[in-house]
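First, the structure itself, so that you have it in front of you.
With one protein chain held back, the other chains of the complex are shown just where they sit.
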Amino acid sequence: MSPVNSPMRVQATDADSQPERTPQLEALYRNFEQQLLIPLWTEIGELMPPHPASTALPHLWRWKNLLPAAEQAGELVPVGRGGERRAIALANPGLGGQPFATPTLWAAIQYLNPMEDAPVHRHTQNAFRFVVEGEGVWTVVNGDPVAMRRGDFLPQAGWHWHGHHNRSASAMAWIDGLDIPFQHYTDAAFFEFGPDEVDTRQAPERSRSERLWAHPGLRPLTRLGPTPATPLLAYRWEHTDHALSEQLALEAGGDPVTVEPGHAAVRYTNPTTGGDVLPTLRTEFHRLAPHTATAAHREVGSSVFQVFDGTGQVSVGEARWTVERGDLFVVPSWQPLTVETESGLDLFRFSDAPIFERLHLDRSHQEGIHA
Amino acid sequence: MSPVNSPMRVQATDADSQPERTPQLEALYRNFEQQLLIPLWTEIGELMPPHPASTALPHLWRWKNLLPAAEQAGELVPVGRGGERRAIALANPGLGGQPFATPTLWAAIQYLNPMEDAPVHRHTQNAFRFVVEGEGVWTVVNGDPVAMRRGDFLPQAGWHWHGHHNRSASAMAWIDGLDIPFQHYTDAAFFEFGPDEVDTRQAPERSRSERLWAHPGLRPLTRLGPTPATPLLAYRWEHTDHALSEQLALEAGGDPVTVEPGHAAVRYTNPTTGGDVLPTLRTEFHRLAPHTATAAHREVGSSVFQVFDGTGQVSVGEARWTVERGDLFVVPSWQPLTVETESGLDLFRFSDAPIFERLHLDRSHQEGIHA
Amino acid sequence: MSPVNSPMRVQATDADSQPERTPQLEALYRNFEQQLLIPLWTEIGELMPPHPASTALPHLWRWKNLLPAAEQAGELVPVGRGGERRAIALANPGLGGQPFATPTLWAAIQYLNPMEDAPVHRHTQNAFRFVVEGEGVWTVVNGDPVAMRRGDFLPQAGWHWHGHHNRSASAMAWIDGLDIPFQHYTDAAFFEFGPDEVDTRQAPERSRSERLWAHPGLRPLTRLGPTPATPLLAYRWEHTDHALSEQLALEAGGDPVTVEPGHAAVRYTNPTTGGDVLPTLRTEFHRLAPHTATAAHREVGSSVFQVFDGTGQVSVGEARWTVERGDLFVVPSWQPLTVETESGLDLFRFSDAPIFERLHLDRSHQEGIHA
Partner (left out) sequence: MSPVNSPMRVQATDADSQPERTPQLEALYRNFEQQLLIPLWTEIGELMPPHPASTALPHLWRWKNLLPAAEQAGELVPVGRGGERRAIALANPGLGGQPFATPTLWAAIQYLNPMEDAPVHRHTQNAFRFVVEGEGVWTVVNGDPVAMRRGDFLPQAGWHWHGHHNRSASAMAWIDGLDIPFQHYTDAAFFEFGPDEVDTRQAPERSRSERLWAHPGLRPLTRLGPTPATPLLAYRWEHTDHALSEQLALEAGGDPVTVEPGHAAVRYTNPTTGGDVLPTLRTEFHRLAPHTATAAHREVGSSVFQVFDGTGQVSVGEARWTVERGDLFVVPSWQPLTVETESGLDLFRFSDAPIFERLHLDRSHQEGIHA
């Protein structure tokens, strides 16, 4: 990662502001180097740009390429202790070959063969799974088996034990999102191995967490008080789909409940706080009705989107793509995003927004309106 | 209300601690009286008891008496502007003839004839409705018609416009709970008349608030941030019933998710915070499995319970009753409560607990364990 | 207290809105009475007024009368276990003979003879002392002796052990403020006797709490996290006086830091939260420069003021008084207050505002601006 030389950087400092390179100054700079010192005045343009100028680039990964790669890995690479997961990460072309979708976010496709297990471990990294197609795998979280099916969102808070097992005759692929790059950069991560096999191979329709927590507006009296991460381990597609349909129906009836015309959206929340499901990750689902175009929007922090259904045109900064089911794309910090669709488009999104909001560093901008 | 003379008060002060009533002292006391002064040393026993010693009494009102009284009012008393509601309040026998169930809580039966309307108004008092039987009335909250049916809990936050209309051929009765006594005593209440007729006579299955908010763990992106009161205007019986059944089923499977053996319970919460639905009122639903007895429990603050289904034996302090569907009883502050049932018992409860928790005055005690 | 008949109440209900008193209706009302039921429609005007209409009255107690009454009590009434304190409470003329300054607030003058002790106890009621003149007494809070001198504000959170001792050759009087009426009405109060004598007769200049906590913006590393009440047991006059002088000096220099022209004010705060010192009580000090008049202000909740220095004219609702050092006056809920002074005026104030803010019931109004 060599952001200093990046042509994308907006330079606040130009050469004119630099002192003339006299022999004395050269000597001073050599002295600095020996002492492990670096002057601000030569670096300020790169370090303190007028606005965020990420080295991360807008990029698209196509599902029709990703899935075959994962399937091949399913043939060639076993899952087991040490490697832990058959997960293949999106590596942003602006991040110097690191397996990071953005400076803070990890996004990967994970693949499990029929009757295969992934061993149990825990880590401080916050995680989730999102399923764009297929079913048959249960993720077992602290002993609670949680079915994974198309459209389901399955949060996995830091430091919970978890493994997966595929109880079906078909392989299954899904998307993992984590804050690995953030915790890696800030040196916050802990990791611990659990048993090599999952605690249970039960395959119930509904997890215990859902039976306890998935009742709208109701809490068990024995589980009061806020928890940093959501206790609900599955947000089922039927609920997400229904919530989005209702928003569009209410809008059609004259109730301005959508983000903008034709654009319904829900945020997955922690029922104990009403806030984000995980301390570092925000997750949302967006539905664009046919013939909808969004206003250009930029914000501090980065996002990864996956197309759940439909087709559309996406532009991020200078990039422009036509997207379809399963495609994943990245929106770096402060890059403007617009989406439009003729036939309708369903999008899953995750971002690092809670980091910036909790540190009072959030800022956003929509079509000339500065918030 | 003359609590000074109440024989129920635990006296911290006894006569021995009082100074001898000399003529000089008598003169001083007359001087005090003229100046509107009262010494602490003569009042401290009543004012500062060892523990809460409410003048409110445990009391039971039977549904089989309440409902006929409401029906008679339905014949004799019109509903309209000025009187506002055909509501009949429970008057605690210890509170000097005031229409208060406890010092902080109002509980009333409200009754609406077929095709009748209650006019629109708003007030700072927080309110809710709970339906023990019947259906056919819609409460219209800020223009949103909300159906009321057996088992539904319908919060109504302070300062929201609301009226009711009965669209059916049957009369309907339900329970109102409010913080009228608290706001009356503390001089916090505002009230405003709205139109004499409700804004709409629509009678939809689901309110707009439910269509927007009743999706577990999902929030509309346009309605983020905490609100003091819940935006969800109906908590439907099917969800409450399901949540309680699941708790008992999980307990049967070895998961200790209940309050105590055989005792399932949910709290109605504000999805934007995970906390109580209303700033001053806590509302819960409790289900006792057959052959269950609760441990004696006391807490600061008062409660009103309504039996939703089943039968049981309730003891509050010295009082003991056999209760059945629709019966309402009052638990004054710090009075011990126990409930037992042979055949199973479903109980709705509301209390003033948020007042004490938010002011750090909450305290509770269960079977010798002091919390 | 019989507010139903009070002529002061603004009636939302008039006779016209009442149903005609037929024999059947009379029979129904008798039935209600037997069943301990009270209709809303006959009470709503009193219970749900258009705005707060307190039965508490504006009233003034003069220091020149209060102090001699306390001195006489000092001669005639001993201080000891049972009576606990030689405190004489202000009894609002609108509150039916109860020793309450307002429905929520207790205000009393307390008096301790030379070398006298007040025994140790604790109670859940939140308390403070404010000293308008004199010195020589130490209040001992959980074993920490805290000197009391003119201008000092000394909070005393609920459930802390405390006693007082007078180490001087002079008697001393001061003001106690507590939430006794609030906790009495809501049945929240606990009380416990401690030793008959204070733990220590030490008389240090500064309490241990001040040595640990009275450093602006600094916290001991061993006492992190918020506490419900302030850990600082003395707010010294020198700091209050200095803060107010600085506000007026900054205003004179063109910095609009005052409440309104010529009106400086500080709030006593809990350094662990930045909020009110006590969960139920707000305390402030106001300084009016010479030739200052305040805008009329009303708010939900009640206040007690004590004149610390200077003279002025005060109006509360219909009442109007010229006030001087030591005088105490009461402002009931929603009554408009204005103060003016020719020569300058220093005012200590306490109120129940945190109760209303924490329950989202606060509202205020200043000169036609509705907030």
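Each chain carries a letter (A, B and C) given by its place in the written order, and its residues are counted from 1.
Heads up, the rule we're going with is that contacts are C-beta pairs under 8 Å (C-beta built on N, C-alpha and C of every residue); 3 or more make two chains touch, one makes a residue touch a chain.
Given the structure is predicted, the values throughout are model-derived calculations rather than measurements.
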TODO: Could you tell me which shown chains are touched by the chain that is not displayed?
DONE: A, C
Task: Selected from A:204, A:279 or A:336 as touching the chain missing from the view - done: A:279
TODO: Return the single residue from C:64, C:215 or C:320 that touches the missing chain.
DONE: C:215
Task: Option touching the unshown chain, where A:53, A:203 or A:249 are the choices - done: A:53
TODO: Name every residue on chain C in touch with the hidden partner chain.
DONE: 208, 211-224, 226, 230, 232, 235, 239-240, 242-243, 246-247, 249-250, 255-259, 265-274, 277, 284
- [ ] In the full complex, which bits of chain A touch the chain not displayed? Write them out.
- [x] 1, 3, 12-14, 16-19, 22, 24-25, 28, 31-32, 35-44, 47-54, 56, 59, 61, 65-66, 69, 72-73, 76-78, 80-93, 97-99, 103-104, 108, 123-125, 158, 180, 182-193, 228-229, 279-280, 300-302, 332-334, 352, 354-356, 358-361, 363
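Methods note: only the chains that are shown with their structure count from here on.
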Task: Geometric centre distance via CA averages, chain C-chain B, whole Å - done: 30
- [ ] At least two other chains touched by the same residue of chain B: list those residues.
- [x] none
